[in-house]
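Below, a portion of the complex is reproduced, with chain positions unchanged.
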Amino acid sequence: MMLMRGNAACPGCPIPRELDALLEVTGEKTVLVVPASCSTVIMGDSRGMPSRVPVVHSAFAASPAIASGLKSALEARGEKATVVVWAGDGGTGDIGFASLSGAAERNEDILYVCYDNEAYMNTGIQRSGLTPFGAWTTTTPSGKREWKKPVPQLIAEHGVPYVATASIAYLFDYQAKVRKAKDITGFRYIHLLSPCPPGWRHDSSLTVEVAKLAVETGIWPLYEIERGKFRLTSISKTLTDKKKRKPVTEYLKLQGRFANLTQEQIKEIQDEVDRMWDEFSKLEG
Amino acid sequence: MIKVPAEVPLARPALGSAGRTGTWRVLKPVIHYDKCTRCRLCFFYCVENTIDLEKNLYPRIDYDYCKGCGVCAQVCPTAAIEMVKEVK
Amino acid sequence: MIEISLKGRGGQGVVTAGELLTKAVIMEGKFAQSIPFFGGERRGAPVSSEVRVSDKPIPLHRRVYNPDVVTVFDTTLIEIVNPLEGIKEDGVLIINSDNPKKHWKNTYYVNATDIARNLGLVVAGWSVVNTAMLGALVKVTGIADPELLEKAVMEEFPGKLGELNAKAIHLGSKEVKALD
Amino acid sequence: MQRTSTRNIVKAMVGNHAVAYAVMQAKPQVLAVYPITPQTTMLEKLSEYVDSGKLKARMIRVESEHSAMASIYGAALAGARVFTATASQGLLYMTEMIYWAGGQRVPIVAAVATRAIASPWSILDDHQDFVSKRDAIWIQMMAENVQEAYDLTLQAFRISENPNVLLPVMMGFDGFILTHTMERVEVLPDDVVDSFLPPREFNLIDFSDPVGIGPVATPDDYIFFRHQAQKAMERAKAVIDQVGREFEELAGRGYGSTECYLCDDAEYLVVSMGAWTGDARVAVDRVREKGIRAGLLKIRAFRPFPKEVVRNVVRKARGVMVLDRAVSYGSGGVLGIEVKSASYGLDVPIHDVIGGLGGKDVRPMHVEKALEDLAVGALEEERWLL
């Protein structure tokens, strides 16, 4: 157990497990860089932290840069270690996006993991650029009007050596990707969809179920892009056939944040998912 | 190396950094071992890492810290875990 | 000035309770102040809220250290957070319990969990006991007009939910008992 | 402190909602607020107002505070009344744009839910963020309670847009201690607010008279602009007091740069700013009961700093203690430095009492003790309330 019990995550929050699964692979010689987010709180306080590896707390927009510096210094002293940024979607795709893009462009030798709970959760569920279309948040009381910012694709466009998506419901796939990423030099990016019971308005017991449905409906495809080569992974490999995918409603209906979607909006979402998979078919084929 | 004085803001690893989170429970997961197939799914998916595996690979819940989220019960393929109301 | 401390858990509506009480007092033309616990609220984790009630403007903004009234929504908290710390000599303790212990010389109790459950005031497995507890609190201390409290509740929760909560106040106030 | 006008409407509101309410009544056309504790519930309330149509404005959902200030700056240039709110890291993150707006002399109102600055993290109150902008050519005012937060928000628009001022205004109020505390608030009826705050008349984007806004300035021009800014600050003092008086006529609550409590015969003076002023007031009452003639000077306007008033009040005291919730490390308490500088030349001892950092609660008894020590000469030059 690299992340200890009794931390401040909400009941049903997947973050502790996601972190533990990561650290299981990257091991003791890992430095976690954690920007302002729910994970800041989960990392305890001046009286104690759950992590067994060094944690560098970071200002909201600063983690890719802090990680760049850490890695440079560790390298200068000949220390082999994995520097991991562990950041939420807001820190990743909004305020920290320039810093992230800069680190990607410089091909910094760090592993960046975005755990994406699709809103600013630590401040109480506000919209981020990665909040999905239609979702309720406190700053989109009648649902977000824009589409989710496609961060993994954007990072891939930077030409970095490794980009992947992952899900807590597919732990082995996730850990396999971390393992692969660990051994690559340069900028590596893993984007992890991370359900949030209070923010997504689902029962705390449904965390894994919701994460699974995201994949099964095709809303959250599992893939990796290794040196430019796109590849669907795990169960997603079987989902290019639309019939194999569950309808998106199965995913949406479990979550209070989507309760007020209209039928049209649901159709828009379904169409968008189908369009995306059509592209995947082309990329794979 | 310089010994960093205690006056610099640092934290050290600690079990229960947020206290005995077992007290947060409303519902308590109880494993009915008779139904348990030792598939370990509960162990893998316990989001809080509060399930240990015994030597015989049966899961055991650490009630000091289990927050009672119910994920384990939800993922258990044999419904071996029951969520019961905490008696306080 | 009366100072009240409300102790409960995330999900029990502790902060809302403080605010409802404050609203009711202010509706009456008096002064009140509700200071919530400052921190990330996690379902099940200890939460507190403090209320001041007075006939005069309240200049204070520090926390409440010596409450006149301590209201505990969940008795398991008594071991964890020591809610009686600083309670005034003649202070009053009100607890949510069906099986009360005499934690303090002036202890009152009400089975708010049952009241809430019977009314269907349950969210995600949590009995939302705050309004029943408020009913008890108002009954024991008389610091707010129960009718105004009901009004505040109806404003906060329009419709059916408001009615249920108003009922909870009513029942809480009816069922609260001194422990001797 | 609080007087009542019959037309006021009594409400119970937390600070963040009271400010949001004032903003709604001020009818801005453009808002941009980025979430940060303890300000966020204000953003949420404003989002609700906009979403429901109660406030006809655009809320720009920016990706950072730098962009929040930048976007309302842009909107303000083109004639919109604008508002933002932030705290701590957010205020630091928009630093460049704060100076930018101040230097350009654009009317803007920003609320700051004061909060400690990291590292280490703290979401709790102190004034370190607020004072970090004291050079930025912004008027800075600070509220003592929820009522003042509401009142000052409305006044801020008036002061900011006054043609003799044209300066952005920052309204500080203590994080959590006011933002999340529910109190009795008397709000003005909408029509009264409308009369107090007519539509904005400032605009720089005029296609028939195109200008370049914020160009490179020659050294002569640069220092000229800055000198003018300093003069505008000087003029703002009277405007702040004047707007306060006008507001009093409408609301029955008087305002101004400072407020004195039992100053007249005070031998021992507390100087204070923000929410703990109330607690200090209680402390003053208590030591008065013990026979110490204490008084309290509340700083409501931190910029422009009411030097003249401070000096005159300090002059009459035998000892002064400044309560400071922000420190200029390697020098002293920030308010203390100001008070000493403003009072330079006097010889009344002035002490710094630093406390409340990172949410550390300060109680009247701390102030009481310090006042008692002050009276017997036992107060250190700099006391930390640890």
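Worth pointing out:
The chains carry the letters A, B, C and D, assigned in the order they are written, with residues numbered from 1 in each.
Quick note on the criterion: a contact is a pair of C-beta atoms (placed from the backbone, for glycine too) under 8 Å apart; a residue touches a chain by one contact, two chains touch by 3 or more.
These numbers come from a predicted model, not from an experiment.
This structure file defines a complex whose chain copy numbers, by label, are A x2, B x2, C x2, D x2.
The rule we apply is simple: only the chains that are shown with their structure count from here on.
For the pair chain B and chain C, the distance between C-alpha centroids works out to 31 Å. The distance from the centre of chain A to the centre of chain C, with each centre set as the mean of the Cα atoms, comes to 40 Å.
For chain A, the set of residues that touch two or more other chains comprises 8-11, 46, 122, 203-204. Shared interface positions of chain C, defined as residues touching 2 or more other chains, are 42-45. The residues of chain C lying in touch with chain A in their complex are 40, 42-45, 124. Residues 1, 3-17, 20, 43-52, 55, 168, 171, 197, 203-209 of chain A are the ones that touch chain B when the two sit in their complex.
Listing the residues of chain B that touch chain C in their complex gives 18-21, 23-27, 67-68, 85, 88.
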